[in-house]
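A single protein chain has been removed from this complex, and every other one stays in its place.
When the chains are written out, they are named A, B and C in that same order, and each has its own residue count from 1.
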Amino acid sequence: ITMAKGDQCKKGLLELLKEGPVVGDGSMCMTLEKRGYCRAGPWTPEAVLLYPDAVKQLLREYMRAGADVLQTPCFYCSDGMFKKGSKSGEPISYTTDAINEAACRIAHEISKEGKDVLVCGGLSPVLSYFREKNMEKARAEFDSQLDVFIKYKVDFVLAEFFAYIEELEICIDVMKRSKMPIACTMRIGPLGDSNGVSVEECAVRMARTGADLIGINCLYDFDTCLKTLKRMRDALDKEGLKTHLICQPLGWRCPEVEHTLIGYLDLPETPLGSLEPRQVTRFEVHAFARAAYDLGVRYIGGCCGMEPHHIRAIAQELAPERKRNPPVEDMCPPLGYLQLSGLSNIKKKDNKQYWIEQKPGSGRPFSPALSSTEG
Amino acid sequence: ITMAKGDQCKKGLLELLKEGPVVGDGSMCMTLEKRGYCRAGPWTPEAVLLYPDAVKQLLREYMRAGADVLQTPCFYCSDGMFKKGSKSGEPISYTTDAINEAACRIAHEISKEGKDVLVCGGLSPVLSYFREKNMEKARAEFDSQLDVFIKYKVDFVLAEFFAYIEELEICIDVMKRSKMPIACTMRIGPLGDSNGVSVEECAVRMARTGADLIGINCLYDFDTCLKTLKRMRDALDKEGLKTHLICQPLGWRCPEVEHTLIGYLDLPETPLGSLEPRQVTRFEVHAFARAAYDLGVRYIGGCCGMEPHHIRAIAQELAPERKRNPPVEDMCPPLGYLQLSGLSNIKKKDNKQYWIEQKPGSGRPFSPALSSTEG
Amino acid sequence: ITMAKGDQCKKGLLELLKEGPVVGDGSMCMTLEKRGYCRAGPWTPEAVLLYPDAVKQLLREYMRAGADVLQTPCFYCSDGMFKKGSKSGEPISYTTDAINEAACRIAHEISKEGKDVLVCGGLSPVLSYFREKNMEKARAEFDSQLDVFIKYKVDFVLAEFFAYIEELEICIDVMKRSKMPIACTMRIGPLGDSNGVSVEECAVRMARTGADLIGINCLYDFDTCLKTLKRMRDALDKEGLKTHLICQPLGWRCPEVEHTLIGYLDLPETPLGSLEPRQVTRFEVHAFARAAYDLGVRYIGGCCGMEPHHIRAIAQELAPERKRNPPVEDMCPPLGYLQLSGLSNIKKKDNKQYWIEQKPGSGRPFSPALSSTEG
Partner (left out) sequence: ITMAKGDQCKKGLLELLKEGPVVGDGSMCMTLEKRGYCRAGPWTPEAVLLYPDAVKQLLREYMRAGADVLQTPCFYCSDGMFKKGSKSGEPISYTTDAINEAACRIAHEISKEGKDVLVCGGLSPVLSYFREKNMEKARAEFDSQLDVFIKYKVDFVLAEFFAYIEELEICIDVMKRSKMPIACTMRIGPLGDSNGVSVEECAVRMARTGADLIGINCLYDFDTCLKTLKRMRDALDKEGLKTHLICQPLGWRCPEVEHTLIGYLDLPETPLGSLEPRQVTRFEVHAFARAAYDLGVRYIGGCCGMEPHHIRAIAQELAPERKRNPPVEDMCPPLGYLQLSGLSNIKKKDNKQYWIEQKPGSGRPFSPALSSTEG
């Protein structure tokens, strides 16, 4: 039941995408927070230095669940990010480079426990753009981060969680220097980017700037993301662009924020932890993965709230198209075991249709289904 | 930030209970299943042999969150349990003793990473009673399991998840031989035990048979458990019994099964994983811990669905009474950080009252709040 | 399509009950309030003097819908009731006798438009008992009201909405003088009467004091009433009493107040008019009528919130047992017409099962299903 050693000549991202749908990994910051290794609010990845074993364990779970890719766990790791969450204002004793390097080592180490698992270097928005709109400084920051990924020989790079196509274009442009495949995702919904650039234009500009894989991540739920991706696909089709699509959505249901600029961050339940009732079930993931695939999305993973069993559901749903199951299923076969003698109605539950059609209850009759985002 | 080494002369369970409320650990089987290390249905703990690092990591998380006790991860580890979940019928290559021993070693190892953390040997119902009502065989099984706990010098023993007071009395009687403190919990709700013995009688019989700590675990949610515990406390009071109370409830909301014999196992969403919308929030845990303490419960932990951040909420809520915080809070201070600049309405969210009073939405307007258990 | 004239030798209540289930009428005060003829709060029946045509129209609708009985519309018509709702404190220009007499005339007039429709004289609790516990004064008040019903030759008398069995016993005792059949209903739920007398004892005392028909009305919803009636029936059975059962429940869903003494009056939505989302559908009425009949209830009508189409649903559901349909169905055949060309999915809707199984939505995803009655 131990996993095969990773080999030296594994396939690259573009080859994988040609063969069938690629499965991404899931939530890092918010899952680590629940486990005790990340701070709610800043969501920065100090844990790669402070608690590397806990981070490795989570990456391992995603890989065992079927993720083809492990992203370097260094989200929001750029200048200025590490101070804001600190109440005590204690001096920060680590550099962004040190964290990015540790993240690379961790991702490489775990990927080698598997077979053909890619490591993806992750870049995210920088404060020099957000606060100062300083393009040169932003470019320099991306440049510096990219150096680490080149040094550690990741398999491809992913720029994610961008709110502005303008900033993302700088980042893509920088990433080209790596000669690696380039993926990028924006955190946008139907309203488009935070400057009002439309979904369609964002899609086309991402592709034209040179990304091999474009799409969205975070902030919106399955249904909203699928609507946005359909518009992206139509826009690419219209322009004759063949760029692959990626989707790494939230693991929470939040239809009420579809038409806001910051998605689930607008919910009264964000960020501190009343999001449980919104968390997707694995069968909602099955349905999502199928719908995304049918829409033409070829890289399907998860963002905040998508945990290992959710990633496994993607890999199990798409097993026919991928011609492989998750690498380790001894403990979690497709749809699980159902022979528990103590359960009532077990017969009717022993089939996928039952679970897919189920409308799960919240157990909270005194709570509304949706939360008002006003006030 | 590393934890202090466990010392040799740590306090025992009874001393701890005298000082203030004790925090138990949380869900093992169902949390490991989501992480990929336990089979849904059988819920047996082979992982202690197959994937010990994953089990250790979860125990570590509970300890860091504030658990004073780590239970040996060997739930349902008794004769006959390991076959039923196996679809293929492959031969079982491990013995219950081997698993129980590994569970002891793991719990001891992690407990030593902390300070004053107790190890508790866990016993659960056996098939020889459930299927055959064979009291002698049941006694022999409990006896054999107890041997392991004596050999590995756990700090106390806990018999949990009992549906029949009759069976539990045998188990308590066996446990006395260990000379250790004895805790026991039944998985009962308002209807009493599965033979129809009332909640009140169960409480009194548990105490009279010799347990130092009695109460309930699993199957029912916070509100139902609190009602049952109130009846237990009143029954003990009436008899002049001073036995301590323990509560390790479900981490899911399921008021609709309050008046059933098997609680959440009756839900259409059980067992395979549509329980997410029912999972408790950490603030619901805060409220529960406070209510349980006010009711006189002095050992508060969690069963299925209670994850590390929930255990942390118990420890943080009861910090004043315990005169200590969770041992490691660098990443998860009480109620978290709330200074995220990107969030709307952040001012009004920066206080505990906001979160306690919140009625979290499920994000699922097409699902009912409760599920019918008929049909 | 005009209705047959009432005949002189119509069957009495006891004969009707022997033949099959009797259908009562529905909500008066609260339906008249919506139409503009009754004050929310006092709920007193001045309208019989001020707006007799509006009252007649509502009685006519109940009769056309299938009600076998028209109750004299004089609820809460006793000394002291008429002052409390008046903000301006203007002098009251009518006597309780004048109102009771007008109510009798109205009920008789409409009943004669139908065939075999009984008129029932209604008595309700008096302030001399509620405020002063003055038994003699209460007796005198009931006596005086009964005089009117005797003078106007109603077909039977009904004492309803009693919270105290003690007061009701006085009323039943008074009613015996009329030599008419006697019905009585208490407004109680699982907690029993407002002095803590159990449901079972109330049932037996009502029957033993001399009522021919006993049961409950108002304050609780279908499910709660059915539970209470089952306990009443079991109590009567145990004592070998053959008294008939009557149920005139609320027309609103309110499971959250089952365990309160004043039922829906405890809801945050009472009394002024946010009860619409709780109102029962006609198919919920079908299911209720069937369940009540199966339980042995033989007089089924409605209280607050039960409108003409709901009464019609009772009569249509029990048509086989009653061997008759509602007297006028040209405009409202059983389950209505379903051939509307403009509707989608009309095929699947054209059968009773579809409607009975439907879980109707509230259209309010931002509202909870249940309301907290705390605070």
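Criterion: a contact is a pair of C-beta atoms (placed from the backbone, for glycine too) under 8 Å apart; a residue touches a chain by one contact, two chains touch by 3 or more.
Here the structure is a predicted model, which means the values were calculated and not measured.
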**Message:** Just to confirm, in the complete assembly, which displayed chains does the hidden chain contact?
**Reply:** A, B, C
**Message:** For the chain not shown, which residue from C:48, C:292 or C:328 touches it across the whole complex?
**Reply:** C:328
**Prompt:** Of the residues listed, C:20, C:42, C:190 or C:210, which one is in contact with the missing chain?
**Reply:** C:42
**Fill in**
subunit B positions in touch with the non-displayed chain are 256, 364-372
**Item:** Hidden partner chain, residues of subunit A it touches
**Value:** 359, 365, 368-370
**Message:** Across the whole complex, list the residues on subunit C that are touched by the chain not included here.
**Reply:** 1, 32-42, 46-47, 50, 53-54, 57, 60-61, 64-65, 84-85, 87, 221, 252-256, 262, 265-283, 307-309, 312, 328, 330-333, 335-345, 349, 355, 358-371, 373, 375
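As a convention for this text, only the chains that are shown with their structure count from here on.
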**Asked** Nearest chain to the global Cα centroid?
**Response** B
**Asked** Residue numbers at the subunit A-subunit C interface: does the shared fraction exceed half, giving same, or fall under half, giving different?
**Response** same
**Request:** Quick one: report the Å distance separating subunit B from subunit C, using the average Cα coordinate of each chain.
**Result:** 50
**Fill in**
Per the C-alpha centroid definition, the whole-Å distance linking subunit A and subunit B comes out as 32
**Message:** Using Cα averages as centroids, what's the distance between subunit A and subunit C in whole Å?
**Reply:** 59
**Request:** Indicate the residues of subunit B shared as contacts by at least two other chains.
**Result:** 359, 365, 368-370
